[in-house]
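All protein chains but one are shown at their positions in the complex.
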Amino acid sequence: MVWKITKIGNPKLKNPILISGLPGVGNVGKIALDFMVDKLKAKKFIEISSYEFPHCVFINEKNIVELPTIELFYKNFKNHSLIFLGGDVQPLDERACYEFCDTVLDVFKGYKGKEIVTLGGIALEKIPKKPEVFCTGTDQKTIKKYSFKSKNANELVGPIIGVSGLLTGLAKRRNIPAVTILAESFGHPNYLGIKGARRLLDLLNKTLKLKINTDELKGEIEDIENEIKDKLTKTKTISQHSDTSYIG
Amino acid sequence: MVWKITKIGNPKLKNPILISGLPGVGNVGKIALDFMVDKLKAKKFIEISSYEFPHCVFINEKNIVELPTIELFYKNFKNHSLIFLGGDVQPLDERACYEFCDTVLDVFKGYKGKEIVTLGGIALEKIPKKPEVFCTGTDQKTIKKYSFKSKNANELVGPIIGVSGLLTGLAKRRNIPAVTILAESFGHPNYLGIKGARRLLDLLNKTLKLKINTDELKGEIEDIENEIKDKLTKTKTISQHSDTSYIG
Amino acid sequence: MVWKITKIGNPKLKNPILISGLPGVGNVGKIALDFMVDKLKAKKFIEISSYEFPHCVFINEKNIVELPTIELFYKNFKNHSLIFLGGDVQPLDERACYEFCDTVLDVFKGYKGKEIVTLGGIALEKIPKKPEVFCTGTDQKTIKKYSFKSKNANELVGPIIGVSGLLTGLAKRRNIPAVTILAESFGHPNYLGIKGARRLLDLLNKTLKLKINTDELKGEIEDIENEIKDKLTKTKTISQHSDTSYIG
Partner (left out) sequence: MVWKITKIGNPKLKNPILISGLPGVGNVGKIALDFMVDKLKAKKFIEISSYEFPHCVFINEKNIVELPTIELFYKNFKNHSLIFLGGDVQPLDERACYEFCDTVLDVFKGYKGKEIVTLGGIALEKIPKKPEVFCTGTDQKTIKKYSFKSKNANELVGPIIGVSGLLTGLAKRRNIPAVTILAESFGHPNYLGIKGARRLLDLLNKTLKLKINTDELKGEIEDIENEIKDKLTKTKTISQHSDTSYIG
């Protein structure tokens, strides 16, 4: 068993658009995604676990262990559905990342998915006061749809590494329109790119008419900030099974 | 051949509880486990070797080579059996750790296993004078049973890495009640977490009514300490086949 | 899916000679190869993508994502054809490099390929003013054909690592004549071995009578230099998904 896909319920989805935001630079994508799932009360319908994820468990607020998972949530609107792809981890290595993205695309195809938006961060060497947003994708039409107040990604960045790049690249091969939207953030592992995440949320709120009450954004984000900061701090204090020294 | 499971005898086991303690932070789990196996005169009934273990041999006290193995021992009590999972190594990498834990759970299921307890250490930045013990698990009932004088693990730790975390996480997926018990220790590779191991032993002695004579604990632990210290020191002096430089 | 070979058209080739030049020390091989493809207006006829390539996308000048690919181009001459093997990446690791080279040799065999020339750089500790060229191969006859103004590679180098070495080594096993031609360059990752690439081009121009107008060489190379320098600089600024810290 390498990839385990567990369906929780079997929702009917209309012309779904998939939005991904996993851990990465400044956790910009993850913060934006988790906020949308929370605010829109999106429902989990698929869990993915894998031998290709880190060999650890997380401990939840009830003191119960949880295997690393990546989850799919959905929210139905009048004429279309949104699917949110979030989680605690990214696949372990290059091959696993290819396999994971193709697995997600297979699932998405099963729901007759129409469009993909991946979210991520760009690691700057210092904290950006006003993070810029950059957009690239599979085709000009889709880029145009999502490039509200954003710049062309080829102005700045080289390769886009990980799920947020590869999912878009592999979508192009299958002729699924897709964009990658990246907000500037700070490269330090403990930094949380709240401002960058807000830029991504503003863009999606505008393009996808999410009608998320932006007044609530600030406070909510601070909560998420504390929760994640907490997790990251804890992570530093323990390394439960370090490599033993007998291998030398 | 990747995983090789060798059965030595075929014991009858009643409602077995599995306890694991492998090398890791301060060797806390390994020290506690090896002590119990010794004191309870538990008998070896399964050996696991694997291409997924380090590519080396150990040399025993009779100057004979031994492949790295992880071993299962059992001890029958009136109404239940204990299975002890110990050894010299942990699986090499993330995937192998998942495979190993699922292999152990398959074996455990074959014996109609009832409950799992994994032991490990938490790496602090300095030697703890009075190591605390932390407990997490698959459900509140099992955690309560094993949380004698221990704290909730989510107070302190982030992810629990390696067999002691993953075995509990994968047990949860199969609806096998399981707990992970971690004692504070020191992060230095040569440090032996004797005090932490004693905390784990006290807890198990109490919860599982092991009736181990605790008066003997101190001396015994010192012996184990010297034996392991010896092994670790030796390990430092040789690296029989270093990576050759032509790959450079 | 691990290796994906996409044929674009189905050209007729006569006694083809394959020339490879992928990223590596000073990008010497890549610069020379890309220049030949450009000047000779060679046409792409095969694209290779793979789970064994880096898990990223590049962004092209039109701001569109592109999966990492290695490409085959061809150019027909009167009595023979040239096949050019170029791209943005090398396979990820040792095994993948063996698989890739054997895959290329299978394709080449399908076209009744006659000869192979691989191009690469040698990393010196400082910038060489007059880069020397070194030649080795599968047999003396082929080496002699390609060793114009070059030295024996065994005067200087130890193992030749990567596609430029392995393709020649695996060709020898299949009795396909092959040479590896290496130009001295500078080991710094940002350095572009333009002068070394010119030495390779001079040698191939002479041996294969490419009739490339060498007057144009300098300017063209400067353009390529800027383009690649640009790419390399960008690469430094972003690392879109760094490894998250929870694995620790």
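We just call them A, B and C in the order they show up, numbering each chain from 1.
Operating definition for what follows: a contact is a pair of C-beta atoms (placed from the backbone, for glycine too) under 8 Å apart; a residue touches a chain by one contact, two chains touch by 3 or more.
Because the structure is predicted, anything quoted here is derived from the model rather than measured.
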Inset, instruction - Quick one: say which of C:K62, C:R173 or C:K211 touches the chain that got left out. - result: C:R173
Inset, instruction - Sort through C:L40, C:I161 or C:L210 and give me the one touching the missing partner chain. - result: C:I161
Legend entry - Contacting the left-out chain in the complete assembly, out of C:P23, C:G86, C:G113 or C:P128: C:P23
Inset, instruction - Could you tell me which of C:L40, C:A123 or C:L210 touches the chain that is not displayed? - result: C:A123
Inset, instruction - Please give every residue of chain B in contact with the chain that is not shown. - result: 1, 49, 51-68, 92, 231-232, 234-242, 244-248
Inset, instruction - Kindly note down the residues of chain C that lie in touch with the hidden chain. - result: 22-25, 54, 56, 88-90, 93-95, 97-99, 102, 120-124, 135-140, 143, 152-154, 156-166, 168-170, 172-173, 178, 180, 182, 187, 189-190, 231-232, 235-236, 238-239
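Following the convention adopted for this analysis, only the chains that are shown with their structure count from here on.
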Legend entry - Cα superposition angle of chain A on its copy chain C, in degrees to the nearest 5: 90
Inset, instruction - Work out per-chain C-alpha centres and flag the one nearest the whole-protein C-alpha centre. - result: A
Inset, instruction - Indicate the whole-number Å distance between the mean C-alpha point of chain B and the mean C-alpha point of chain C. - result: 50
Inset, instruction - State, to the nearest whole Å, the distance from the C-alpha centre of chain A to the C-alpha centre of chain B. - result: 36
Legend entry - Per-residue overlap in chain C, given as positions that touch at least 2 other chains: 246-248
